[in-house]
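A single protein chain has been omitted; all remaining protein chains appear in their positions.
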Amino acid sequence: MQFQPILEEIVETVRPLLGAQGHVANYIPALARVPAAQFGSALRTCDGQEAQAGDSGTRFSIQSISKLFALTLGMGALGDALWDRIGREPSGNPFNSLVQLEAEQGTPRNPFINAGAIAVTDRLVSQGDAKAALLELLSSLCNEPVHFDEEVAASEAATGFRNMALGNFMKSFGKIDNDVAAVLDAYFHHCAVGMSCLQLARATGYLCRDGRHPFSGEQLLTERQTRRINSLMLTCGTYDAAGEFAFRIGLPCKSGVGGGIVAVVPDRLSLCVWSPALDATGNSLLGMHALELFTTRTGLSVF
Amino acid sequence: MQFQPILEEIVETVRPLLGAQGHVANYIPALARVPAAQFGSALRTCDGQEAQAGDSGTRFSIQSISKLFALTLGMGALGDALWDRIGREPSGNPFNSLVQLEAEQGTPRNPFINAGAIAVTDRLVSQGDAKAALLELLSSLCNEPVHFDEEVAASEAATGFRNMALGNFMKSFGKIDNDVAAVLDAYFHHCAVGMSCLQLARATGYLCRDGRHPFSGEQLLTERQTRRINSLMLTCGTYDAAGEFAFRIGLPCKSGVGGGIVAVVPDRLSLCVWSPALDATGNSLLGMHALELFTTRTGLSVF
Amino acid sequence: MQFQPILEEIVETVRPLLGAQGHVANYIPALARVPAAQFGSALRTCDGQEAQAGDSGTRFSIQSISKLFALTLGMGALGDALWDRIGREPSGNPFNSLVQLEAEQGTPRNPFINAGAIAVTDRLVSQGDAKAALLELLSSLCNEPVHFDEEVAASEAATGFRNMALGNFMKSFGKIDNDVAAVLDAYFHHCAVGMSCLQLARATGYLCRDGRHPFSGEQLLTERQTRRINSLMLTCGTYDAAGEFAFRIGLPCKSGVGGGIVAVVPDRLSLCVWSPALDATGNSLLGMHALELFTTRTGLSVF
Partner (left out) sequence: MQFQPILEEIVETVRPLLGAQGHVANYIPALARVPAAQFGSALRTCDGQEAQAGDSGTRFSIQSISKLFALTLGMGALGDALWDRIGREPSGNPFNSLVQLEAEQGTPRNPFINAGAIAVTDRLVSQGDAKAALLELLSSLCNEPVHFDEEVAASEAATGFRNMALGNFMKSFGKIDNDVAAVLDAYFHHCAVGMSCLQLARATGYLCRDGRHPFSGEQLLTERQTRRINSLMLTCGTYDAAGEFAFRIGLPCKSGVGGGIVAVVPDRLSLCVWSPALDATGNSLLGMHALELFTTRTGLSVF
């Protein structure tokens, strides 16, 4: 299949809708001032074909997409021990709710809600320099240096009271080993990574290759671990809209409030779309629309 | 692929484990006295090939698997209007919790939790004889008469206080149109349908055929509606273990506390396994094990 | 102290405010059509002095005030065994919430929330004819025949889905012994008793007399049981406004959505005010105002 014309066609379809609906995340200034009228997409197939269209080279804040890579680091380092303190089921509550965390004694439902990602990060901090580890993984995966946006990280830290509440709450149940401030410093930096669609399409390549590094072929995760991540993306990767994504797009996806969404077609390709304006569930409105066009156009859905 | 030897091989693998673990559902006598040491499986491919092994012809109580067919009737009759009062997202709470229902003003999270299925049944009752409609659908789908087990239905009614609470609670929010007792009478009968693995493998055939009747080819649901059901099965079809099913089995599944589980491989086949002993999440322990063996052996997983 | 002029003075103060604020309960027609612009008050002292003013002889629907008398019957018949299934602490949730009931496994927080009163009524039904028992108690306490308003009882039953949910929910936890419909029939009738301010001021006389019948002097409850009821009234008697009542009025009170409020000054007198328009918490707006005037004017507060 030739993907370049398909991505270009999607850009043409989406362009008239740019800026018309949704709202850019506004809880920190550095995100709030990103112009809404941008859209990019990129993909990379298992055999190395690449395609990109629109603002595919523009770097944006990956935000919660980082949870995917933190989880990958955690599964690689800890194996099944990672799951001692983190569940693997959909949450059915807004992504930063404390209610479920209280009912379940400080064990977050899954690694893609904030509490779960903070718990994963805590385990990474126990392993060493969690910030450096993520940059190293991402730089390797997309074959070029990746950096934090320090301004975004500082803004996250300055306003992240809910996340500080989550971290301290889990710590009160004995479920966080390290100093909460140190864990959150790593967590906020992870969210503040800046990457482009093309970089993310490359970086997620191991998820469509049964865990093998997209360039070196090295086994980052086992096939079984990779399937775990893909199934978690499908059931929990898009906040409280996982059911809607599974239906409309039918692919494992992970979204971030920076407007990015990565998607995986197992054994075929990995994909990233980006557009900053979000819907009420915190997912990129045009990103979701573009993914739906892509699966309709290509027939590449798991259902 | 030759499926008959695969199913036979699975029976051989599972047989030594029969009765060793888990517990038969015991909330009503008619279910509690079903011998635990039974196992059956059956499948039917899109081109009509059938395979079966073990107790594949033994009828059992389909219980929550009926929610799948009630939903099919509801989507067929009402189209998108069905979703006015029923959500489509995972619940993250035990399948009969009232907490979420209260927080969301009487709107159940999805049609596969009890509250959601009762809400679907209410809409069917508004359409006419909901009990007859389900038997008619099932008899047509598996090409032979299907019946209620009246003893099971009576037991469900005699002990179904939680369901009566759910029904009355939704009615207090104005979300149930009909008399609650009448709706629950239909709902309890739906749960009390008796079918065999082979019958269920046939009956779910429209789910792997983009909505077309497995024998007549008639379009029961649109392709889009069928994809909606399959994605709901994957994200919400197995109580609070949807994440685990998605990972371990990787197929849209719907389970019942009678020990049955149906699964769909889109464009390939539909499948049913059955074994009465359940795990802590209310899913058939050996049924789940057998499905995992099947997807491992055949490679037929969506991830 | 001469109470007659005090009650008359309060009527004069309250009269200009009649009908200006609040809303008559409108969930059943029989309550909705009660004219808002009515106000009555009456009291009876421990030594038999009576005073009354305004619409003190008009009968109104006592609604939740009946919970007080059902509790009295239950404590008299069962002693401490009554508390096996009913808590005695404030609820902190709206009076008909199911959330707390789920968290606490079907045990209501106290006998003055709906769930608690239904649980008390269940115990009364086990003792015999719970409807007759309440009428007999009330007729004896106010020394003249008291009746149900059957139209109100029928309306309650026709719309009481939340209460049916509560009853069935507790039954699902094994906390209700009798048929839920039979329990609710008694409960709805209890709520539908019609009494006047004067009748209620007389009927609550045992609460300021350490449990002795206001006319016969017979010991209905022990002194200790009476103190239990008075303390429950102070901490839980007025829905989610118990803190506000304790502060503003400083007396044990029990209110109903019919607009009545009874209050007790231990060792001094019992009192009833009535005005149909309610505030957002479901308590009579002018009733509350009148009680505050009364305690300010007389200094009869427990604090």
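Labels A, B and C are assigned to the chains in the order they are written; within every chain, residues are numbered from 1.
Please note the rule applied: a residue touches a chain if its C-beta (ideal position, glycine included) is under 8 Å from a C-beta of that chain, and two chains touch if they have at least 3 such contacts.
All values reported here derive from a predicted model rather than from experimental measurement.
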Note: the excluded chain touches shown chains A, C
With respect to the chain omitted from the figure, which of A:84, A:102, A:144 or A:177 is a touching residue? A:102
Among A:17, A:46 or A:164, which one is in touch with the chain left out? A:164
Omitted-chain contact residue, chosen from C:45, C:168 or C:235: C:235
Contacting the left-out chain: of C:46, C:154 or C:302, that is C:302
Contact set of chain C toward the excluded chain (per top definition): 87-93, 100, 109-110, 227-228, 230-232, 234-236, 240-244, 246-247, 250, 252, 266, 301-303
Touch residues of chain A, complete complex, unshown partner: 97-99, 102-103, 161-162, 164-169, 171-172, 180
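Rule of thumb we're sticking to: only the chains that are shown with their structure count from here on.
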Setting chain B aside and leaving every other chain in place, which groups of chains remain linked through touching? A | C
When you average C-alpha coordinates per chain, which one falls nearest the overall C-alpha average? Tell me, please. B
Cα superposition of chain A onto chain B: how big is the rotation, rounded to the nearest 5°? 180
Taking all residue numbers at the chain B/chain C interface, are over half used by both copies (same) or under half (different)? same
The distance between the C-alpha centres of chain A and chain C, rounded to whole Å, is 56
With chain centres defined as C-alpha means, what is the inter-centre distance between chain A and chain B in Å? 32
If you look at chain A, which of its residues touch at least two other chains? none
